[in-house]
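Data first, discussion second: the structure below is written as structure tokens.
All protein chains of the complex are present and in place, except for one that has been dropped.
Per-chain numbering from 1; labels A, B and C assigned in written order.
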Amino acid sequence: MHRFAKPSVFLKFTAPILPWLSVLTAILIAAGLYFSLIGSPVDYQQGHTVRIMYIHVPAAWMGLFCYVGMAICGAMSLIWKHPLADICARATAPVGATFTALCLITGSLWGEPMWGTWWVWDARLTSMLILLFLYLGYMALVNAFDDPERGSKAGSALALVGAVNVPIVKFSVDWWNTLHQPASIVRMDGPAVDPSMQLPLALMILGFTCYYFVLLILRVRLELNERRIRALHLSGMFDETVTPAAAKDKAYEAGHNAEAKQ
Amino acid sequence: MSEFFSMGGYGSYIWASYGLTALAMIVLLIATLRGLRSSRIERDQLEAVLQSRRPRRTKKTQKAS
Amino acid sequence: MADFSGSDLTCLRGERLVFGGLSFSAKSGDAVMLRGRNGAGKSSLLRLMAGLLAPRSGALCWNGESIADDRAAHHARTHYLGHQDAIKPVLTVRDNLRLWGQLRGVPDLEAAIDRALNALQIHHLSRVTGRYLSSGQKRRTALARILIGESHLWLLDEPTVGLDRESCAELAQLIAEFRARGGVVVYSTHIDLDVENPTILDLDDFAIPMVEWLAEQDDIEDMAQAMRAPSSQEAAQ
Partner (left out) sequence: MNGFLAILRRDLSLALRQGADSVMVVAFFIVTTTLFPFGVGPEVNILARIASGVIWVSALLAAMLSLERVFQADYEDGSLELLTLSPVSLELLILGKVLAHWLTTGLPLIIAAPLMAVMLNMDQDGFAILMIAMLLGTPALSLIGAIGAALILGARRGGVLVSLLVLPLYIPVLIFGAGAVEAALLGISATAQLQIMAAILLLTLAAAPFATAHAVRQAME
């Protein structure tokens, strides 16, 4: 019956968490911003541009984290066939895609002043680009069906297949990159992480993760609402011509009591 | 202060990174919240109709248990 | 003596409730005729019975064993005829039928195909490719498929579509023979197919208005919450 479970069950579990989580997100990101923009030292090699790292690395983390989350949802949907798993995967994809895109953009913005090029076919950036393609494929698939539920299920299967592939893709891209690495371009390893950088980095990663959970709760609620709306529309209760209550009662009784008529 | 914004000459890159990230995160949040609000309004209307149409029979709840 | 039964079946397609609380039972030699308006779930029920769909709740059993437990066995004893004829335009009638026979591992397949073609009086078409068949001939070819290989259950979704009156009589005859051999037939049809003494299953009887269904779900949930709340209080005390 869970398919028709009113959003109130999910609401009941998440409602007490949500405000705390929102506040926590705000605090973490605010503190992260302070330390990353003001409270952290300038890197002796990269100067101020190192500050981009405090966005770039957490965004990369979120891109991967969301994909793993989607894959776990896909597995749960496969094993327990619980629609909430499909909904979670569906709600995660846009967030993950956004962060992956942000990772790529900030990577470019970091690369240009440092190495004089907007894009390097660096193993990490290339992997992230492929991850973005995977996200786009997932979102295109999920929205390509007339029946949203069918889309969600297909998407969960794809997320799982993609997750099996991600390590292989990562491995192959690393291999490809070491083979083709042009010597002139500095690898995008970033500076060795100094302890003074760890704090803002950790704060931002935690902040982004909390932000994701806030958004996940909201988006799942949205999705549940929309399902409920579809179900209510399908219920035919706006059809004025078939309202006689007696007829409905009769059909209902028959449905519950009658065995196959002989 | 202007030194803070110029970030040693790299201000445009740094502020673009932070700005874009902030923009994307806020847009995502607002889009979700707006969708949530409009869907909630629509759902509440529909639920109200459902409640009004709901047959008043105690027998049904017994059966449901 | 085979026994095919379903109990308390509920079918959902997407968010739509098709039918609920449906039970039926059929024994060897029985025919069940599905009736109901469009969208009442005749096709859905047949697909449930075939195992293409899973019921939201309830169980389908063959001789008391759930069909979900041993799908291969259920598929082996079932012939399903859907809306589509599954006929490849570039293959001959015989080649089209051969695949389905081979998948069932039918012994002496060519003779079995000959028998099936003769039974439907399309033996003269056996070398004709699918693209030259009329829709009625295609339907007959599809019907020939269900005669190939041993089976105990026929699930026929609108088998008469595209058939003329004589063919319908032949189909009725085939169904009668199959029942005489101890088979179970479940079929849906819009026209009167001359089947002797079928059990009629009117799906309109099992259509729960969704308004009620949704309200009932709320009740179940409210009650579950009401039951949960005091018990947790007791636990706290």
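Here is the rule we use: a contact is a pair of C-beta atoms (placed from the backbone, for glycine too) under 8 Å apart; a residue touches a chain by one contact, two chains touch by 3 or more.
Treat the numbers as computed from the prediction; the structure is a model and nothing was measured.
Engineer: Write out, one label after another, the shown chains that touch the chain missing from the document.
Structural biologist: Its contacts among the visible chains are A, C.
Engineer: In the full complex, which of C:17, C:34, C:60 or C:87 touches the chain missing from this view?
Structural biologist: With C:17, C:34, C:60 or C:87 as choices, the missing chain is touched by C:87.
Engineer: Among A:37, A:78 or A:234, which residue is in contact with the omitted chain in the full complex?
Structural biologist: Here the residue in touch with the unshown chain is A:78.
Engineer: What residues on subunit A make contact with the chain left out of this view?
Structural biologist: 78, 130, 133-134, 136-137, 140-141, 144-146, 150-151, 153-154, 157-158, 160-162, 164-165, 168-169, 171-173, 175-176, 179
Engineer: Residues on subunit C that touch the omitted chain in the whole complex?
Structural biologist: 50-54, 72-73, 75-76, 78, 80, 82-88, 90-91, 95, 98-100, 102-105
Just so it is clear, only the chains that are shown with their structure count from here on.
Engineer: Taking each chain's centre as the mean of its CA atoms, how far is subunit A from subunit C in angstrom?
Structural biologist: 41
Engineer: In whole angstrom, what separates the CA-based centres of subunit B and subunit C?
Structural biologist: Computed from C-alpha means, the inter-chain centre distance equals 44 Å.
Engineer: How many angstrom lie between the centres of subunit A and subunit B, each centre taken as the mean Cα position?
Structural biologist: Inter-chain centre distance comes to 15 Å.
Engineer: Would you give the residues of subunit B that are in contact with at least 2 other chains, written as numbers and ranges?
Structural biologist: 50, 53, 55
Engineer: Check each residue of subunit C and list the ones that touch at least two other chains.
Structural biologist: 211-212, 214, 220
Engineer: Enumerate the contact residues on subunit A facing subunit C in the complex.
Structural biologist: 1, 3-6, 8-9, 12, 147-150, 227, 230-232, 234-237, 248, 251-252, 254-256, 258-262
Engineer: Which positions of subunit B touch subunit A when the two form their complex?
Structural biologist: Residues 4, 7-11, 13-14, 16-18, 20-21, 24-25, 28-29, 32-33, 35-36, 39-40, 42-43, 46-47, 49-50, 53, 55, 57, 63 of subunit B touch subunit A in their complex.
Engineer: Show me the residue ranges of subunit A that touch subunit B in the complex, using the header's touch definition.
Structural biologist: Per the touch definition, subunit A meets subunit B at residues 33, 37-38, 42, 47-49, 51-52, 55-56, 59, 94-95, 98, 101-102, 105-106, 109-110, 112-113, 211, 214-215, 218-219, 221-222, 225-226, 228-229, 232-233, 235, 237-238, 245, 248-249, 256.
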